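The following block contains the structure, expressed as structure tokens.
Just one protein chain is left out here, and the rest sit where they should.
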Amino acid sequence: MSKKGNTIFFKRPPRILSYAAVCGSKEKEGIIGSYADITLDDDMYGEDTYEKAECKMLSAAISLAVKKSGKREQDIDVLLSGDLLNQIISASFAARDYDFPFLGVYSACSTMSESILLGSALIGGGFADTAVCATGSHFASAERQYRYPLELGCTRPPQSQWTVTGAGGLVLGRADRGIKVVCATMGRVCDYGVTDVNNMGAAMAPAAADTIMRHFKDTDTEPADYDLILTGDLGALGSRIVKDLTWEKGYDISSNHVDCGEIIYKVIESEFQGGSGAGCSATVLNSYILTRMEAGLYKRVLFAATGALLSTVSSGQGESIPCISHAVRLEI
Amino acid sequence: MRTEILDILFTYLKAFAVGGGICLIAQIIINFTDLTAGKILVYFMLAGVVLTALGLYQPLVEFAGAGATVPISGFGYLLANGAMKGAEKGLFYAVTGSLTAASAGVTAAVVFAFIMALIFKSRTKRN
Partner (left out) sequence: MTGKTRENYNRNYLEYVKTQDPPTKHLKNCASAFGVGGLICCIGQFIRYSLSFAGLSGDELAGATSVILIFLGCLLTGLGVYDRIGRYAGAGSIVPITGFANSVTSPAIEFKTEGWIYGMAAKMFTVAGAIIVFGVFSGVLVGILYLFL
């Protein structure tokens, strides 16, 4: 392992052994519907509360990823997981089902890239051989925690996003072939002062732009070196902003930038900007993107999920929204 | 007979125009600020209280009927009106008058909400 700037390089890159995604009924109709392993017709997943449903989805994604990797439970060294709920209950409760150690991570919607970064660092440093990285979110539980009761008849501003119901997980380990995690850039917390909790795209775009540009600088690459620059859940509005912000600094990512939140649903920009939530990047990456990478359609992908590190308390006190983005470079 | 029907129609028209108008003002405020539903409800209720206390809401109620009483500002009207009527009877009624007048609404809200919570379950939605 070596380090330059905020980017860590793995000498023997860990590989993605397997991946799995679970998605809800609304997501099923979109682009990931035919790629996800489990698609739910009932977003409750047979449970009686939203939180339990979210936990079950996450657990299903983890189990399936482990099963597909061919590893036994005792071969797994660590589970790195987190979610959006207070005290990351979905992840911790899902971890009850397993015999392997669990490290809870939280960086809101960028939990997927943070857990891949940490998992790769553990494997690259020789502290673990196999790590599971997973996260998920549920529309109803997020809505309940961050906004209003579902039945409250309030309007949705057009800049708002829709929390994805879904979970995704992948297993990192040592293998001879497969998708490599080559290097990863740790994010810095960026806060440009956006206070509108409905406008997450605008709040998170500076963090994404900052991390992506530092990654370019640290690795001496430029946007054209990547087949895909994948951000997490900026939405249509945030994607426009991140393109503007990077273009301003001399990096033109407009041709290969794709946002998970923008592609997961059919976006009608005058009504909503796309998907959000930890499950957004987790489901899109662990179904659509990785499948296409394995098929050789993308050779080199920069995955930079973004997260808004706010809580209802901080926004109630009028604080602005600090955001973060971690980037990992995946290569086939 | 003919005039009676016209009268009734006119009453509906007035209720529609005034009630819709109050909602329209609220919508314009929402459009230009980022006030949430809860804040709008409180401000409109307070506006109802103030306008009633100034004697401006009573004529509107007489003119528009349900058009002025159904919006949340009508709840404020009810509160203020109860307090003003109570004030004629003495200090005790001045203090309790407002909630006494609004008791029907609050009781109904609590009881019906309780019943609905017994019957219905929260459901997730897709759009």
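For reference, chains read A and B in written order, and residue numbers begin at 1 within each chain.
FYI, contacts are C-beta pairs under 8 Å (C-beta built on N, C-alpha and C of every residue); 3 or more make two chains touch, one makes a residue touch a chain.
Quick caveat: nothing in here was measured; it's all calculated off a predicted structure.
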item: For chain B, the residues touching the chain missing from this view; value: 8, 11-12, 15-24, 26-31, 37-38, 40-42, 44-46, 49-50, 52-53, 64-67, 69-76, 78-80, 82-84, 86-88, 90-91, 93-95, 97-99, 101-102, 104-106, 108-110, 112-117, 119-123, 125
item: Chain not shown, touching residues in chain A; value: 48-49, 144, 148-159, 191-194, 199, 202, 206, 237, 240-241, 244, 269-270, 273, 320, 322
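What we mean here is this: only the chains that are shown with their structure count from here on.
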item: Residues on chain A engaged by chain B in the complex (per definition of touch); value: 25-26, 43-44, 50, 138-140, 148-155, 157, 165, 196, 198
item: Contacting residues of chain B [partner chain A, same complex]; value: 30, 34, 36-37, 122-127
